[in-house]
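Notes follow once the structure below has been shown.
Omission of a single protein chain aside, the complex is shown with its protein chains in their original locations.
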Amino acid sequence: MTPKTVLTLTGLSKRFGPVIANDDVSLTLHKGEVLALLGENGAGKTTLMNMLFGHYLPDAGRVEVADAQGILEPLPLGHPQAALAAGIGMVHQHFALAENINALDNITLGSEPLLALRRNRAAARARIEGIIARSGLKAPLDVPVGQLSVGERQRVEILKALYRDARILVLDEPTAVLTPQEADTLFSNIRAMVADGLSVIFISHKLREVLAFSDRIAVLRHGKKVGEMATTEADEAKIARMMVGADTPKVARDQIAAGAPVLSLTNVAVKGRSERESLEHVSLTVNAREIVGIAGISGNGQSGLARVIAGLTTPDAGTVAVDGAAIENPTPARMVEAGVGRIPEDRHHEGIVGAMSVAENMVIERLDDPDIQSMGLLRREAISENAARLATAYDVRGPGVGAPARLLSGGNIQKLILARVFERSPRLILANQPTRGLDMGAAAAVGQRLLEARARGAGIVLISEDLDEILGLADRIFVIRDGQLTQAPTTEREQIGLMMAGVAA
Amino acid sequence: MTDLLNILISESFWAASLRIATPLIFGVLGALLCERAGVLNLGIEGIFVVGAMCGWMAVWLGAGLWGGVLVAACAGAIFGLLHAILTVPLGLSQHVSGLGITLFATSASYFTYRTALPNVSSPPRIEPFQALDIPVLSDLPFLGPVLFQQTALTWLALLMVLLVWYVLQRTGLGVAIKAVGDNPDSVDAQGLSVYGLRMGAIVAGSALMALGGAFLTMSAFDAFFFGMVNGRGWVCIALVIFAGWQPGKALFGAVLFGAFDALQVRLQTEMGALVPGQIFLMAPYILSIIALVIAARSVDYPRALLTPWFKGQR
Partner (left out) sequence: MIRIEPRAATSKTFSIGVPVLSALIALGFAAIPLMAAGANPITAYGEMFKGVFGSVFSITEMLTRATPLIFTGLAAALAFRAKLWNIGGEGQLYLGAMAAVAIGSGVLDISGVLLIPIIILLGAAAGAAGMAAPTYLKIRFGADEVVTTLLLNFIILIFVQMMLEGPLQDPMGLGWPQSAPVLDQGMLPPLMDRMRVHSGLILAVVLAVIAQFMLARSVWGFKLRAVGENAAAARHAGINVKRSLYGVAIISGGLAGLAGVSEVAGLKGYLTADLSPGFGYTGIVVAMLAGLSPIGVVIAALFIASVFVGADGMSRAMGVSSFLADLVVSVSLLCVLVGGFIAKYRIVRSEKAGSAT
């Protein structure tokens, strides 16, 4: 028996200016199957799904969706409303939830008449509770969504789609914000829903979960579909090769003996505005010539830790010392002066001033330097010479060092920041999610630079949500959970996963 | 001290407070609607002027009082639509656009007034709204004079508080407006129009603001003067923050402000010999700043306020 087709994408293409996001992509989804859409960051997975859902209008191609009777009908493109009506539900990586209203309102938003004088909340609630009972997607309905946990918010997102009778569910990187254990729960929920007749596309770049939970795999690279296979025929090496086009570049790492401590945090506590920023009695020593990896689920205090080391937050208690000297009232300027180089988590928001030139962004941390200014006036020739030199040395490509930095691609912005940081030969480097959103080549280059800095004698704090990255680069690994830091006794992936989840290790 | 107490328990004082609060109630509600949907409307000061001028002129031209109210609301809505186009689909700076609307609306009103009445030194008067005299209720002790001897526009303002509260709290439209001011993607993902909701809220909010202006020329006074709005719009922008974007608290804030203003007028007459009168005139503006400073840290701004949203850019 041939499985029933519920969705076909035919020849979808999309350009953003000079960038080709999708090039002639075709896909088929069958009823009751889980299709994994696999690819590197920037391979065009999300763009493809945004076209399916009507957020983007494709430049070419068409989409057909099975209606309630199972007959394929063309889908009008560029209209989220039409996609919703056709039974397509999408759960974005960044949740599309209003935090000031509760889950019930978020779920029913848009499916009830706007102008009715009374809302039939009782009926809506009964229906949602029915869906929860069938799928196991538990979430509190009456609390403002702002107070829910990440996992609960994701369940609300899925409930939103199911409430609208979605027959096809698209999940964009659903596990990025979950612990391995939460992810397992999610996948068993998905299995229950699929058994109920739902068809699922899930987007991922994690080979492991794709192999474990999908029925079929489609691989995208540079906007093109480069392969498709049943999961039973796939293995890790095969699909990794498809994703990157060649064998994954492995970063070579030598063993070197660590030196003297360059960073000491002693009993540092931060009472942040949110849990993301709070730290409880964190002590951490980072030595010269070592990379310390900080693993953890997003939102467990990573940004609090990073802000302390970057000088953006003054701890409420505890001391921060760089190279043995305590830093009183840390500010970003004092940390830079003490020899700390910082690679920020959000490179567009904190790393560069997009409207200013590449050259200016390269000197923004050293405005007191007499090479850069004299008597308060900028030495413009020195600034552009410096920029030209760094652009060559660090391979920063773009429309020139005089152009606004926002015109650079993500990878080149990161190279700009690396150039700025490494050029000062920092004693300590804070690398917060340094490869997030970069393609594998650019990510490997970042890893290489970090190892070079380590060989040169720097100590490095590597904060990453990508456990593989930490396992590949770090000499010692800590796990951050609820604002507390614990050294991992092993480099065993499973063990660290349990620690990240807060299950005793 | 007993003087102050006498003022605070007098019926006429509270009647005056509610009267002074009326234009502010309209204004705060209007600003609240716009900001709940995520758009700051600094056009408010100019829209007050437009409402005052158009409402009054319509009546002067023979439209009747309610006709004037309608004209004022429509004029406010038109300027609101302009602000909506500039700030929502075009996503321009809400600060600058709003100030531009205020300058444009004010100069357009003044020009129209001057062109219609080139050579008058004192503007022609109209027969304004009279206090509604409701049998029985008006004769109630205290509440009678305070509540039931106000003009119809004050009643309309109180009704609007209820209406805005009901819409925001009890209808799907209200949920959508709150959601679009918190996270436009949440609305877009559910197939509702972010642009439509935001523009609609701005247009409706601006119409309310214009009614605040209309109250000035059609109820508080009986003619149009240059400079008569005198910063009331800006006060509303401060009050809406003080009110934490809640209609009930907005009413409370406006009446509190009205009471303070009424109090300064009375204190001025009693203590005028001791203190320069301007101290009292300044007080309401200073009070607004104090209210803003107190509220600023503790309130939750609508998360998407001031952030433009473009279709297809997530």
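Chains here go by letter, A and B, matching the order in which they are written, and residues are numbered from 1 within each.
Throughout what follows, a contact is a pair of C-beta atoms (placed from the backbone, for glycine too) under 8 Å apart; a residue touches a chain by one contact, two chains touch by 3 or more.
Remember, it's a predicted structure, so these values are computed and weren't measured experimentally.
Asks: For the chain not shown, which residue from A:Pro332, A:Gly437, A:Gly457 or A:Gly472 touches it across the whole complex?
Replies: In the complete complex, the chain left out is touched by residue A:Pro332.
Asks: Looking beyond the chains shown, say which of B:Trp66, B:Phe104, B:Phe225 or B:Phe260 touches the absent one.
Replies: The single option touching the absent chain is B:Phe104.
Asks: Among B:Leu86, B:Ala243 or B:Ala262, which residue is in touch with the absent chain?
Replies: Here the residue in touch with the unshown chain is B:Leu86.
Asks: Since one chain has been left out of the picture, which residues of chain A touch it in the full complex?
Replies: Its contact residues with the unshown chain are 11-12, 16-17, 57-63, 74-78, 310-312, 331-333, 335-336, 342, 344, 349-356, 360, 364-365, 367, 373, 376-378, 380, 399, 403-404, 407.
Asks: Provide the residue numbers of chain B that touch the chain removed from this figure.
Replies: 42, 82, 86, 89-93, 95-97, 99-101, 103-104, 106-108, 110-111, 114-115, 118, 230-231, 234-235, 237-238, 241, 276, 278-279, 281-282, 285-286, 288-289, 292-293, 296-297, 310-312
The working rule: only the chains that are shown with their structure count from here on.
Asks: Quick one: report the Å distance separating chain A from chain B, using the average Cα coordinate of each chain.
Replies: About 44 Å separates the centre of chain A from that of chain B.
Asks: State the interface residues of chain A toward chain B in the complex, per the touch definition above.
Replies: 50, 55-57, 80-81, 84-85, 90, 92, 94, 96-101, 105-106, 108-119, 160
Asks: Note which residues of chain B are touching chain A in the complex, please.
Replies: Contact set of chain B toward chain A: 170-173, 175-176, 178-183, 185-192, 300, 302-303, 312, 314.
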